[in-house]
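Heads up, one of the protein chains got dropped from this complex, but the rest are sitting where they should.
Chain naming follows the written order as A and B, and within any one chain the residues start at number 1.
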Amino acid sequence: MQGLLPYLINGVSVGGQYALIAIGYTLVYGILRLINFAHGDVFMVAGLIMVYSSATMPMYLSIPLVLILTVVLGFTIERAAYKPLRTAPRMSLMISAIGVSYLIQNLAFYFTGGLPQPVTNPIPWISENVTVFGESTKRVTLVTPILTALLVVALVYFINHTKIGMGMRAVSKDFETAQLMGIKINSVISMTFVVGSFLAAVGAMLYFTNYPSVAITSGGMPGLKAFVAAVFGGIGSIPGAVVGAFLIGISEELIKGLGYSTFSDAFTFALLIVVLCVRPTGLFGEKVTDKV
Amino acid sequence: MSENVLKLENVTMQFGGVVAVDNLSMEINKGEIVALIGPNGAGKTTAFNTITGVYEPTNGQVSFLGKPIVRNHPQGKMKKAYKGSDAEKFAHEPVLNPTPDKITALGMARTFQNIRLWKTQTVFDNVLIAKHMLRTSNVFSATFRLNRAEEAKQREEVAELLEIVGLSDVRNELATSLPYGKQRRLEIARALATQPKLLMLDEPAAGMNPQETDELTAFIGRVRKDFDMTILLIEHHMDLVMDISDRIYVIDFGKLIAHGTPEVIQNDQRVIDAYLGVEEDA
Partner (left out) sequence: MKHMKREHLITAAVLLALLVGAFVLDATLPSYHIAIKVVKKACVYSLVAVSMNLLNGFTGLFSLGQAGFMLLGAYSYAVLCIPVAKRAGVYQYFDGGIVQFSLPEIFSGILGDTVGGVVGMLCALLIGGLIAALCAYLIGLPVLRLKSDYLAIATLGFAEILRAFFQWNALGPLTNGSNLLKNYPDLGGAAAYVILVGIFIAIILLLVNSTYGRAFMAIRDDEVAAEAMGVNLAHHKRLAFIISSFFAGVGGGMLAMYMGTVQALSFKSAMTYEILLIVVMGGIGSITGSVLTSFLYIASLEWLLRGLDSGTFLGISSPIFKNGFRMAIVSVIIMIVVLFFRKGIMGDRELPDLFKPRRKAAKKGGDAQ
């Protein structure tokens, strides 16, 4: 058991990072019924921006810059690639998302020359080593779950107690009716992407502190896994996404600890398929019945 | 006594706490046109959907040509929540819950309230696809054209059917490019292509003007005659219902409130109160 402890601690940390990405998926799905395949790539771009900005400017400038640029990116993607398809079939929207993901990766390849960009200048305090329960780890491992919890609480407050949050809830319940009731659909949707991208940016800064470099494919896997977490928890539900993300992060690290690293990714997807087949609405999802 | 085609016994459909169809029993005999009417939200379409396998009824039994095809009794969570009656009647018999295609295969074909034609297909192909059900070929013989005789026969039957329903001249048009009335007629032709013994029409005159409704009335009469068809009809247009139905069942809030010939129904005080008095579209 002692041997698994560092993996468990790591799992909690990874879970927190997944949670921050998963919220972005779940919010967007709740409102547009779209799997935003590009979200993982937004996360990757946030990592790249962090690498570039932290190499050239002080921390108090680079962190806000990462947040702002990522939010702008998320906002732009929605306006350029999803908004024109508002009335199109859902399949077109999903294809557009896949196209955006493809575009971002290829653009990133062009700008980075296809080489992984080393994280030379990680955020200082959180990348220092500390000792927990006799195990050495980076401070980010401890900071992540706490920061995640704080952000989730803030987000839940935002959704339940602000006007735009109320709009988001209304739109996710019934798109058309919300529109008829005078809710500004477009600004609500944009806000959703802004919030999602903001959290992904925070997630990226934490996630890549633990890694030596950011590659253009770095967003794919964490993105997919965060999505699985969102489905697992019941897509559309924020607590569901968070619980799902922690469960997946922890199980994944434990599987690594048991010596089956090859299967840590496969496990996540197997879990996904089982959940989808047994309880397609996930742990906290609402049941929807189709009308004939 | 004529042959019984469709029989509903104690059919109840409950969604959560809402009883949409409450203990409905009815019968249709061979060659009859029977109408199921009731105010908006009375549970007509729900009843229709429990017969055709779209919904699983909470309780009750549906028999077709003397054989039970759908049967259920309150189970699981529903056992406690069930608000209808006769919960015990079918509790000891096996549950039957076939998918809609199985029911169609038994000889029951339907149309839809909001027209559901295959929109990328031509008029001809819409009817031809309905013949798919009657094929004897498998995917290999069909792909490698070993089923030519069958395919030719089906195409001939479809052409004939289109001739009868008067859609021959538009056979190569896209189904959705037809005017509304013809789309309705095409849906009926498509249902007939499955060679049903019972034709079920879900508000066939919905959205039609009086002239189109008259044409439809005549058309349904012709279908009964030409195909020797038994027909169950859900409808709002009273003219049409009173014109062509042999018998009428009236439901309100899911419950059967009256049943009989058009004359009887027209003079039934409960029906007038529940329905005719508040009828707004004509």
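The rule is simple: contacts are C-beta pairs under 8 Å (C-beta built on N, C-alpha and C of every residue); 3 or more make two chains touch, one makes a residue touch a chain.
All values reported here derive from a predicted model rather than from experimental measurement.
Engineer: Looking beyond the chains shown, say which of B:Tyr82, B:Phe112, B:Phe227 or B:Phe253 touches the absent one.
Structural biologist: B:Phe112
Engineer: Taking the full complex into account, what residues of chain A touch the chain not shown?
Structural biologist: Missing-chain contacts on chain A: residues 33-35, 37, 80-81, 84-85, 88, 90-92, 94-96, 98-103, 105-107, 109-111, 113-114, 217, 220, 224, 227-228, 231, 262-263, 265-266, 268-270, 272-273, 276-277, 280, 292.
Engineer: Could I get the residues of chain B that touch the absent chain, sorted low to high?
Structural biologist: Counting only chain B, the missing chain is touched by 52, 54, 99-102, 104-105, 109-110, 112, 116-121, 125, 128-135, 137, 139, 142-145, 147, 151, 154, 174, 177, 190-191, 194.
As a convention for this text, only the chains that are shown with their structure count from here on.
Engineer: Using mean CA coordinates as chain centres, what's the chain A-chain B distance in Å?
Structural biologist: That pair's centroid distance is 48 Å.
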